[in-house]
Every structure is written in structure tokens, then in C-alpha cells.
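Every protein chain but one is kept in place in this view of the complex.
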Amino acid sequence: MPAQQSKTVAWSCLLAGVALTAALFGCSSTTPGGDTTTLRIGAIPDQNPEKLNRLYDTLSDELSDQLDVPVKYVPVSNYAAAVTAFRSGSLDLVWFGGLTGVQARLQTPGSQVLAQRDIDAEFTSVFIANGASGLKPITSSDQLVQLKGKRFAFGSESSTSGRLMPQYFMKQNGISPDDFAGGRPGFSGSHDATIAVVQSGAYEAGALNSQVWDSHVEDGRIDPEKVSEIWRTPTYADYHWVAAAKLDQRFGEGFTNRLQEALIGIEPDTERRRTILDLFGAEAFIPAADGDYVAIEAVGRELGKIR
Amino acid sequence: MPVLELLQAGLAGRLQPINLRISNGDRIVLLGRSGAGKSSLISLCNGALQPDQGRLLWQGQPFLQRSRRQRCELGTLWQDLRLVEELTAIQNIQAGALGRHDLLWAVRNLLGLLDPAPCMQAVNAVGLEPDLLNKPVLNLSGGQRQRVALARLLHQMPQLVLADEPLSALDPVLADDVLATLLQAPACLISLHRPELMHRFNRVLGLRQGKLVLNKHPDAVTESDLKWLYSES
Partner (left out) sequence: MPLLPGLLLLPVLLRLSLDLHSGGLNLVLQFWQAALQPSLNPLLLRSLLNAVSTTLLMAVLSWLISTGAGFILGLLCSRRVAALFGGSGWMSTWLRHLLAPFRAIHELVWGLLFLQLFGLNGWVAVLAISLPYSALMARVLADQIDNRSSSAVQALKSGGATAASTLFTAVLPETAGGLLSHSGHRLDCAVRSAVLLGVFGLGGIGTDLALSLQSLRFHEVWSGLWVLAMLMFVLDRLRRRPQLLAVVAVLSLASATSQLDLSFPQVTSPLLNMSGEQLLGALQETPWAELIGGTLLVTVAAATIAVGLPPLMLLLTLQRRSLRQLLWALMRLIPVPLTALLLLFVFQPSPVLAAVALGLHHSGVMGRVMEDDLDECSSLQAEALLQLGAGQRSAVLYGRLGPISRPYLAYGLVRLDVILRDTAVVGMVGGAGLGWQLIDALGSFHWALVLLLLLAYAALTISGEVVSGWMQTTWGCKAVEA
């Protein structure tokens, strides 16, 4: 057998070498950075993948018809990855959260905010608590101090509504992350998971995107005995579309403006457009500008998420 | 011209300086007690050990400056055989000719792509059954491995064969075969524990306490020579 093995090893090496070379040649023939005539759109992954695919494939079709250019949805699976992909030019138009959008724009000179949803201008987070935690509904923000010493869960570490703004409002009321039980908060990874870990009792309280919370409540997926809302934050600007620089050069004069108009022009008048708005959980897209996110940038800097 | 020449070559503590000439047609047996320095002398001759003093000449040139071609002309039958266990018998036998070939040939041997014909003469000479050729050496018996090692040596086609106790672990029939094969080489230097076989050689060397004390034709070796050679100090 060993002699057979040495033969096999040699043959496999040979085959592998040939295959590898072939693959490398095959790859090097594709142009670096991908196709420049296709508009590549992306989004931070804050939903389940099946929904993301449905949502952005539909949107790609809509935009492609409106703008008369090929549009391709490139799935990204991590908040920071979306920022990096945008910076490195792998994505042209990205649906960012508040914080990631600011991070992306700061790292990518020339990029600009195009639009947000109607609900994004006045977005909120909710604080939720487990029924057995003894936490009471909060009427004014200074009562947040009762969270001290509790087990507390955020969502994803780069989430605006699931981490940044809740942490900011707590900080304003004198609570820092090391005041929680165990000396630090937990990170569940997503808004859905935050509800699950608070409802289960693993964590006594948590904070998340109010849109996700509301849809859970509407769908009756919340057991009010086990978990309930205790506070809703003041409003801030969140999710938004950011477009890369130099789109006009690639797709023709005024393309960025047409893109903005196409987004804003999505109204519930066709089946497809209704689906898009429905999946985004919005009535309409509205224009937005870089200036709308100055406050988020300041918070990001204060909490060390922007440097 | 002698094939191998030792000029005052010695190993500190093991072998006192020795002068020795081995020419074509020499069939030399090396006798002596265990520890007398037989293995050291063989190792000195095949380059496994470097002399502390004196020097070696191969065909009149310094030993260390031999060309690859010349290194190929010196063959050794190692006591522990030194086969590549994982390779087949035929691959091992082919490896005897590595000195005459390049890297590509070695790779082809590894892949089993070589024509076995050139080594069939050696295979037949040692009486190895053809169906064993494609078995890994690992799976062969002691006697079969001995024959593989011998075939590798023959396939190397050396001018001078060195062997250190080649018969010690063999049954009488095999021992006779091996000795007969080794004696067919143009020249040989073989260490043995069996003085009664010395008449099959044409020269006897005797080592005692690291010193060369006997260098005669076997017919000239007397009983008392042997007695003294094998006596306690």
C-alpha cells in the first residue's frame, strides 16, 4: 500500500497542479475589480438571507428597468465587510445602517448619501426586559440607571439601532458598558437574537431596532409575560442608501441624480414596487443628504466606533 | 593502477594508520575479532567515515573529489541493507543506478514509469522471483530483502564492492549465494566472521586492536596466524 500511496500522492500533486494552474488562468482572464458596466448593489445583512435575496433581487430588476443599466445584487454578510467592499469599489450602491454608512463615507471620498426610508428620519430603538428581571417601564431616560448590574444584550457590534444609539443614550445617563453584570454587555449578533436571548432569560434586558420589535409584536411572536418593551429612545436618523463616487463617469452625466430619483420614485403602484416597499417596511423612500448623519457621526466618534 | 588506495589513513582511537591498495581482481577478506576495527575500515573505505589522518585515493585521485560517475563505481552491501522500505523491490533495485541518471529519471522511478528490463539481469542473478518485484520492501521476508539489496548492488555495476558482515544473519544456502554473487565483482573487500571461507578469496587482511597485522594470500595464512588474530590481548 505505501508504495501505491507514494504513486497516488505524486499523481494527485500533478493533477492538482494542473487544475490549479488552469483555475488561476481562468480567473486572471476576468477583469480586475469586476465588470464596470454593471451597477452592483449591496446591503448590510440585518435580515434572514432568504428575505435579503428576495428583496434585493426584486429591487435590482426594478432599478435595471428604470435606469436601463444591468444591476446586480452582491450579497454581503457582515457589517464591516459591507463597508470594506464599498471602500474597495466592489459595490456601487449600498443600503447601510446609520453607523456603517458614516464609516463607509468617511473611508470613501466622493461618496454621498442618496435616500432613506420615510421611517429612517425618525428612527428609534427599544429597550426590552425579561419578565422575571424586575425591570419596570421607564418614563424618563434618567431611570435607565436601573439597568446597572443587570445582564444586558446588544445586537451586532456595528449596529446603529442595536448598539450605538442605545449605548449613547445610556452613556448620557451615566451608564457605561462595564456597569452591567459580568462587567460587559453581551452581543447577540442580531435583533431577532436579542429578543430571543432576553425572552429566554439568558439576558435580563436588551436593546434593538424598534422596527423589528414592532413587527414581532404585530405578528404575535412575543410572549408579553416573558418579555416587554420598557423604553423607546428619542429619534435619530438611521438606514440610508449611499452611492459611490464617479458613478457619473461610468454610467453617464447625471446618473447619480437619476439613481436618486429612481429610488425616491418607487411608489406602491405596481406589484413589484409594492413588494419592494413592503419588504423594506416603508411607505416610500425620501431624499437624504450627508448632513442628516452628522449627529450619528458625533456619537460614533464619542463611543470610539469612528476614528 | 589501484582502484582504491589508503595512504597512512587512520581513525583516532579506532584504527591505526593503514597503507592498503586494492586493485582490479583483488578479492579480499577482512578477518578479526569483534571490535578489532573491521567495520571502521569498511566505513573508511566507502566514505561513511572521514580519516583523521592520512588520505584516500580513488583511481589515483583524492577520494572526496570523485565525480558522480566515479562514486557510482564504489558499491556497498550494508549490514542493515538500507533499502527504502516504502518503495517496491523493483524501485529499490532501479535506485542502484541513480548515480548514472538525472532527477527526472528519479521521479519517473518514483512514479513507477521506468522500464524494468535493464535491471532484470541483476534480478535473475540473485534469484528473486518476478512476482515479488512489485511488492513494497516492507512486506518482504528477511531473505527476500537481502536479495533485493544484492540486486541493487549488482545493478549499480560497481568496480569495487564493500561488504560488512554480509552473511551474519543468513541461512547457509542463501549465505553461499550471496558470497558467490559478491565475488563476481571486479574487486571486493568483505569482512567476515568465518575464517574457513578465506580460501575463496585471494587475499586475507587481519585486524587486531585497530591495527593491520595480517596481509597475505590465504594459502600463506597459518593456524598460528589465525590463533593469534583471534586471541585475547
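Couple of notes before you dig in:
Letters A and B mark the chains as written, and numbering starts fresh at 1 in each.
Note that in this section a contact is a pair of C-beta atoms (placed from the backbone, for glycine too) under 8 Å apart; a residue touches a chain by one contact, two chains touch by 3 or more.
Everything quoted here is computed from the prediction, not taken from an experiment.
Interface note for the absent chain: among A:78, A:176 or A:270, the touching residue is A:78.
Among B:4, B:41, B:87 or B:198, only B:87 touches the chain that is left out of the view.
The set of chain A residues touching the chain not shown comprises 1-3, 5-6, 8-9, 11-13, 15-20, 22-23, 26-28, 30-34, 45, 47-50, 52-53, 74-81, 83-85, 87-91, 103, 107, 130, 132, 151, 157-158, 182, 184, 186-190, 192-193, 196-197, 199-203, 226, 304-307. Seen from chain B, the chain kept out of the figure touches residues 46-48, 68-76, 78, 80, 82-87, 91, 95-96, 98-103, 105-107, 109-110, 156.
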